[in-house]
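A single protein chain has been removed from this complex, and every other one stays in its place.
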Amino acid sequence: MTVGLTRSEHGSYDLDELMIIEAARHIRNGDVVMVGTGLPMVATTLAMKTHAPELVAVIESGPIDPIIMQTPISVSDPRAMHEAARLGSLREVLGCVLQRGLVDIGFIGGAQIDQFGNINSTVIGDYRSPKVRLPGSGGANDIACHARRLLIIVSHEKRRFPLKCDYVTSPGYLNGPGARQRAGLKVLTPTITVVTNLVVMETDAETGLFCVTKLMPGVDLDAVYGNTGFRPGVASTLEEVAPPSDRDLETLREEVDPDGVYVKRGKSH
Amino acid sequence: MTVGLTRSEHGSYDLDELMIIEAARHIRNGDVVMVGTGLPMVATTLAMKTHAPELVAVIESGPIDPIIMQTPISVSDPRAMHEAARLGSLREVLGCVLQRGLVDIGFIGGAQIDQFGNINSTVIGDYRSPKVRLPGSGGANDIACHARRLLIIVSHEKRRFPLKCDYVTSPGYLNGPGARQRAGLKVLTPTITVVTNLVVMETDAETGLFCVTKLMPGVDLDAVYGNTGFRPGVASTLEEVAPPSDRDLETLREEVDPDGVYVKRGKSH
Amino acid sequence: MGLREAVGRFVFDGAVVGLGGQNIGRCAMATVHEIIRQGKRDLTLVGCNLSISMDLLVGADLVRRCEGGSGNLERFGSTFCWRRKVQSGEIEMEDFSHLGMVSRFLAGEMGLPFMPTKSLLGSDILVHKAPSTVKKYEIIENPWNPGEAVVLLPALNPDVSIIHVQKSDSMGNVIIGGFTTHEPEMVRASRNTIVTCEEIIESRQIRSDPERTTLPHIYISAVVHQPWGAHPTSTYRYYDFDAEHLRFYQECARAGGEQVKAYLDRFVFGSESFQDYLEKVGGKERLLQLEKAMKRLCASKGENP
Partner (left out) sequence: MGLREAVGRFVFDGAVVGLGGQNIGRCAMATVHEIIRQGKRDLTLVGCNLSISMDLLVGADLVRRCEGGSGNLERFGSTFCWRRKVQSGEIEMEDFSHLGMVSRFLAGEMGLPFMPTKSLLGSDILVHKAPSTVKKYEIIENPWNPGEAVVLLPALNPDVSIIHVQKSDSMGNVIIGGFTTHEPEMVRASRNTIVTCEEIIESRQIRSDPERTTLPHIYISAVVHQPWGAHPTSTYRYYDFDAEHLRFYQECARAGGEQVKAYLDRFVFGSESFQDYLEKVGGKERLLQLEKAMKRLCASKGENP
């Protein structure tokens, strides 16, 4: 158990834990949340068990509003289906919920995220003769097209944040302001938020470019610049990410990811 | 009970009964049959209980392969749903079965049937200021577009067979050979069969025009010409409609329409 | 939320209202009565088969326009109020086929602007349109088969749909029994949906068998427990249609004028609630007959309850 954490004590939790907790804070109670597996599912489960008990999770393989007890390892994991309000089809979720415009917040991930919030999960290198072939879109392109807010949780490494993606699997602001509208997308100015172990960045709807809005405790802007392939702007109200509450940490460690499969632990645990 | 019927005894059954029985003969065992209510349902039920036990009925409101015990009065009648293989939706039936191309034979009806097998169930008179407003297409347009064979059961009255429909709700051969293809329809040369209390007519795939293929017992071509607003061709092999078997008549009278709601009875009953 | 509040909140003058049910099955009659009592006007009614729920609203002079595939009560005859007012030009009808209408709802539920269909081609449904329709359809060439025509129909997203179902939990997780017609697509396409149901069941029951849920709560704005809410139409596994009352309504509707007014005065305006109406059409005794008739049909086929 961790008690009375303060800024100076942040050695007692890991920034990977705070990354999840900060991401979970972006989910509002009642939100319809389009979620896959891995860290997004961890953050969603945490939000559900803490401040957002009425969030409605939708999972692309078919479950609508399941009650997630233990973090599933796959969208086809039975753990992602329990006590759903509806077990349906991919068309129902990606078509009749997501493309229909009912998703408040969707998670995506990828190997590359560029300055405009575009995401690559398809290839490193050339499409026709790739250096590394990645899984591909899955539902990510659909989420990036249709969710009003996008949330990306990712470990902060420079190669993940190039100026320009090798391949745009999932559209952010494409090549800049107005590009989404010109392309024909329905959500014109999505809020794209990246939560890493260093920083929280959010796209500016006017420029389409990332701005740093929050820094993780103990992290300064130079650390961000040094680990990012583009130069993000800085919000006028730059804040520090609030430390985790006892409840957040406990819930994460003891209920959401009890075996520590997903999240590195702080020292005090 | 009627025994040993012959041509000369056809006073012991009614031509309305033979009309249903003859229509039922057009359904082959194993056919997927798109059926509404009224006489088509009577004919389908009769076929199911006699020579075509494996016909698969599909009903637009959602039932797929129900076992019809007693003639339902509506496509939303519970009697049309019993022991179905699937109770689904209108999209499943009209989209994923009919438009998908899986229907062998579909029933349609209407107030007017013209020389090219076009059908009107929308208005008598002008569309914008109709003399009589009829129900409209329902699923009839869809059936006429997508079923490989069309079956129409109707009492033979001159006003029902005009040269040209006031309004084409459901396409037959439109204005002649090749017109279905030009319009973009997928089934280019449907077999359209009309069974009346006087005659069986079938469209000729080359001309798109109706030809008389069979006459009801005791009916001659003049009777047909006198009661038809266009002059149908005559098949080279003009036959007489075979009289009903004992089994057909018994099944129709005692199981399919026991209360005589749909079909006029022959005298001997 | 009661039906009065639900209708007050989600049905407004000029609304596009999606009608559930079909012919003599599961029409949302209780909600229709409440709409009439509240006098919501200039409605556009949409659905596939438009039946007695539509005809009653038309008879009450609340309808400006219908879009659908057909207007009738099958063996019980035409929808007479509608027929009369279409013939006189008092209301307009925009005609599609049933597949055409469900395709439009399919586009609506999928967040698409239009849906292709291979129906309607060559027919007069594409030749004529209602006066106030701006663009009824578009024909394009199939990009994968040059020269082949394909019809595009515009998405239809009702402002509010009204359906009557067998079961729902209090959150609005809905179970429809029997045919579902165009309801799944129409409801998911709608901005709001008011559900009346025969039974309110526990959410636990829904969540223990989620494949059974026809429509999850995210599409539903209000759930009202209203047994017999489809009368005089049927609710599969609960009660059969009331042929006697349907015939009586049809007589009034066919006669029109004073007789429609008298019907409305007696059964709708003269009723505080749908419960009152149910008393007037025969009360418990009559309703139990209809229930028995349905149970008999189901039992004879060895159906699950």
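A, B and C label the chains in the order they appear, each numbered from 1.
We take it that a contact is a pair of C-beta atoms (placed from the backbone, for glycine too) under 8 Å apart; a residue touches a chain by one contact, two chains touch by 3 or more.
These numbers were taken from a predicted model, which means no experiment stands behind them.
Partners of the chain left out, restricted to shown chains and counted across the full complex, are A, B, C.
Touch with the chain omitted from the figure is made, among B:Gly95, B:Gly117 or B:Pro217, by B:Gly95.
As for the chain not pictured, it touches chain C at residues 107, 111-118, 135, 138, 140, 142-145, 148, 150, 152, 154, 176-178, 204, 208-209, 211-212, 301-304. Residues 32, 56, 63-65, 67, 81, 83-88, 91, 95-102, 146, 186 are the ones on chain B that touch the missing chain. Although one chain is not displayed, chain A still touches it through residues 37-38, 59-63, 67, 69, 73-79, 81-83, 87-91, 94-95, 98-99, 122, 127-142, 145-146, 167-171, 174, 179-180, 182-186.
The criterion applied here is as follows: only the chains that are shown with their structure count from here on.
If you take chain A and chain B together, the chains in touch with both are C. When every chain is reduced to the mean of its CA atoms, the largest separation from chain A belongs to B. Ranked by the number of C-beta pairs in contact, the top chain pair here is B-C. Rounded to whole angstrom, the centroid-to-centroid distance between chain A and chain B, based on C-alpha atoms, equals 59 Å. Chain C has no residue in contact with two or more other chains. Not a single residue position of chain A touches two or more of the other chains.
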